[in-house]
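Complex shown without one protein chain; remaining protein chains in place.
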Amino acid sequence: MTSVAIEPTVRRRRRRQTQARALKYAALAFAAVLVLLPVYVLLVASFKSGGEADPSRAWALPRAWTLDAWREAWNGEQYGLLPYLVNSFKLVIPATLISTILGSLNGFVLSRWRFPGADLVFLFLLFGLFIPYQAVMIPLTQIFIDVDFPEGIPRLAFAHIVYGIPITTLIFRSYYATIPEDLIEAARMDRAGMLRTYWSVVLPISAPAFVVTAIWQFTSIWNDFLFAVFIVTDPASWPVTVALNNTTGSIVTPYNVQMAAALIASLPTLIVYILLGRYFMRGLMAGALKG
Amino acid sequence: MIEELGRDRLARVSRRTMLAAGLVAAAVALVVPASGLGNEASNSQACQLSVFSWWTGGGEAAGLDRLIKIWNKQNPDCPFKNETVAGGAGSNAKAVLAQRLSAGNPPDSFQGHAGAELRDYIKAGQVEPVDFIYKQAGFGKAMPASLINQIRYNGKVYSVPVNIHRANVLWFNPKTLKANGIAVPRTWAQFMAALQKAEDAGLTPLSMGEQWTAVHLMETVMIATLGPRGWAALWKPNSASRWASKSVTSALNRYNTVLGYTNSDAASLSWQEAGKLVADGKAAFNIMGDWQDGYFSGKKSGDNLALKPGSGYGWAPVPGTANVYDWLSDSFTLPKGAPHRAAAVKWLTFLGSRIAQDTFNPVKGSIPARKDANTKLYGAYLKTALKDWKSDALAGSLAHGVVAPAAWSTDISTALGLFLQSKDVARFQTALVAAARKSAK
Partner (left out) sequence: MRKIRRWGPGLLLVSPSIVLVAVFVYGLIGWNVKVSLSDWRQAEETSGFDTSAYKELFPGGAGETGEYARAVATGKPPESLSTDPAWIIDLHHALLFTVAFVAGALIIGASLAFLLDKGVKGEGMFRAIYLFPMAVSFIAAGVVWRWLMNPAPGDRSTGFNLLFEKLGLGFLRNEWYLGPDWGAAALALPAMWALSGYIMALYLAGFRGVPEELREAARMDGASEWRVYRHVVFPHLRPVTLSALIILGHISIKVFDLIVAIGGKQLITQTPAVYMWILIYDARDYAKGAAIATLLLVGISVLIVPYLIYTVRSERRV
């Protein structure tokens, strides 16, 4: 009797579950398609010839597939990105490393080795996140010239490190706030100094926050255009975003080359995501960037 | 406790130490050569002529390349350093330049539109007068006196023009006009009739692009209404009352009428995309500077349309401006504190020479500022331009920096942006008068 009564409900519930699951996958797939639409347009345009790459044929596949645009964007005489990619790496790797380490030290002190007014100092640093950069380019470059800071990439790296302090400190501070206080206290009881505690207690469990911060900094430094175009005056030291922007000519824009160049310029960040994606999620879950 | 922790993590610590050491080493390895190399490069070259421009593509980049080749051959001891920044995202070039100049870090020479646009640099004491170059090289005789008069400021000349472009050109597709029985208009009344006819035929009567092309269109309509003298009077000191005059009102009303014939998506089109509507037979007319000729007739490989002048596309002065040359010019300056001043003087002397101008202009698609051009080198359109340049009255361009300094033209452009949304002529004129008054201060 009971089994007869239960069976339809179970079946119904199961059916409802299957429907819900189908709906869920449909929604996820739809979102994925939406996200990929612009990527599709980028991709097909980059395989078109100059005359064919035009907004009016955005959706159409190339009539004749060609790698010309990719070749030109990679190391062509006029638009080749290769030397600028090298510049970008010279900029991004040290700047990301240094600003991440700086953020880690700040975050550690401001959450777990606090001093009176640590919260105020944190707010003081964090507010730097909101400065509108366009407005301060003139005095910023003036400072560089006044102190005779080495030109080119070192200047740019320095600027990114300084303006990266707020966000990197925020990420690490939130992350370290989740470390049990006992762990630090125990180290203190043992009269371990600050650096020793950082080195042997905090750093070993910091990897997730390092990954999150490094990805964030890598992405924003790699994609930055404003600082680069203002701070670096020598074209030989331009990072890739400036070269990419220069494919928009003042007279003619070769759309196919521009699209290929955009893809090439995004590849390194993409590779970082793919390589570190799993750690990135793990890092976020472990508490980085929770406010 | 800490010992315990330490031991627990011993394995991890050693791996971590190695990792950290590796990272630091990598950072040092990358930073040091980056800065070191930069210094070496700039020290080993005793002289390098750094020239700043926004010529990154198309005919202008090609023309500049030819000049660079000649320069490098003639001056092996001081090679050319091409510092171009694209106009792309937000005319970055001028912003970067303004910032470099105010930081006291000028190039040896930079590009600027000849005329009032240079006044900001002059007033800020950022450029030197170049009259001595004109004198030494005889540019005063080689270039039209009327041109030199228009670019003089407080009795001095501050740049050397490389080329002349014409802004008041009406472009059309002869096939489209013929198919719809439209004649090329000469007078304003004919123009209105032609636009109406095109509209009735289901065409876009007049194709237009983003905001600056609307400024460009307004300038030609105003010159057609006011004449070159009335136009010039608007840019004299204390001209606010002239801006408030009835003739300006009627010019603005005409402009408003013309705007009614433009495409609804103008703000989303570049000037080329607007021109292409004419080439494709979708629009009857387009008003744009003569760089449109380069786009229409240039080679396909340079992303141009490769149309045949005369049959694939045609041109005429904007109706009502038949004997007026609404001109603009790219010119180069001598910045104060140029790192290699002697080389910069040499560069400017070279730019004004016949060989440089006849090398650059046929490729760029403009005519030389000099009177002695070798006509044979120029294409069909440019031949007619060369002829008109000798006989026409001159009117300086607003949209391209000849008549108004940057602050004034920014105010006009903002007022025009508001007008494009409101279509309120009276309010637009009030704003233009206010802009003139502000500029007089």
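Note that the chains are named A and B in the order they appear, and that numbering of residues resets to 1 at the start of each chain.
Please note the rule applied: contacts are C-beta pairs under 8 Å (C-beta built on N, C-alpha and C of every residue); 3 or more make two chains touch, one makes a residue touch a chain.
Note that the structure is a prediction, hence the values are computed from the model and not measured.
**Q** Considering the full assembly, with which of the depicted chains is the omitted chain in contact?
**A** So, spelled out: the chain left out of view touches A, B.
**Q** Based on the whole complex, identify which of A:102, A:207 or A:236 touches the chain you can't see.
**A** A:102
**Q** By the contact criterion defined above, which parts of subunit A meet the unshown chain? Give residue numbers in ascending order.
**A** Within subunit A, the residues that touch the unshown chain are 24-25, 27-28, 31-32, 35-39, 41-42, 55-59, 102, 105-106, 109-110, 113-116, 118-119, 121-136, 138-140, 143, 159, 162-163, 165-166, 169-170, 174, 177, 193-195, 219, 222-223, 225-226, 241, 244-245, 248, 255, 258-259, 261-263, 265-266, 269-270, 272-274, 277-278, 280-281, 284-285, 287, 289-291.
**Q** I need the residue numbers on subunit B that touch the omitted chain, in ascending order.
**A** Answer for subunit B: residues 88-91, 94-95, 98-99, 102, 119-121, 123-125, 210-211, 263-265, 267-268, 282, 406-407, 410-411, 414, 417-418, 420-421, 424, 427, 430 touch the chain left out.
Here is the rule we use: only the chains that are shown with their structure count from here on.
**Q** Given the complex with subunit B, which residues does subunit A contribute to the contact?
**A** 50-51, 55, 78, 89-91, 93-94, 97-98, 137-138, 141-142, 145, 150-154, 157, 183, 186-187, 189-190, 192, 196, 200-201, 203-204, 225, 229-230, 233-237, 242, 245-254
**Q** What part of subunit B is in contact with subunit A in the complex they form?
**A** 1-3, 5-6, 9, 12-13, 16, 23-24, 26-27, 30-31, 33-35, 38-39, 41-42, 54-61, 81-89, 92, 95-96, 99-100, 102-105, 270, 272-273, 291, 294-295, 300-304
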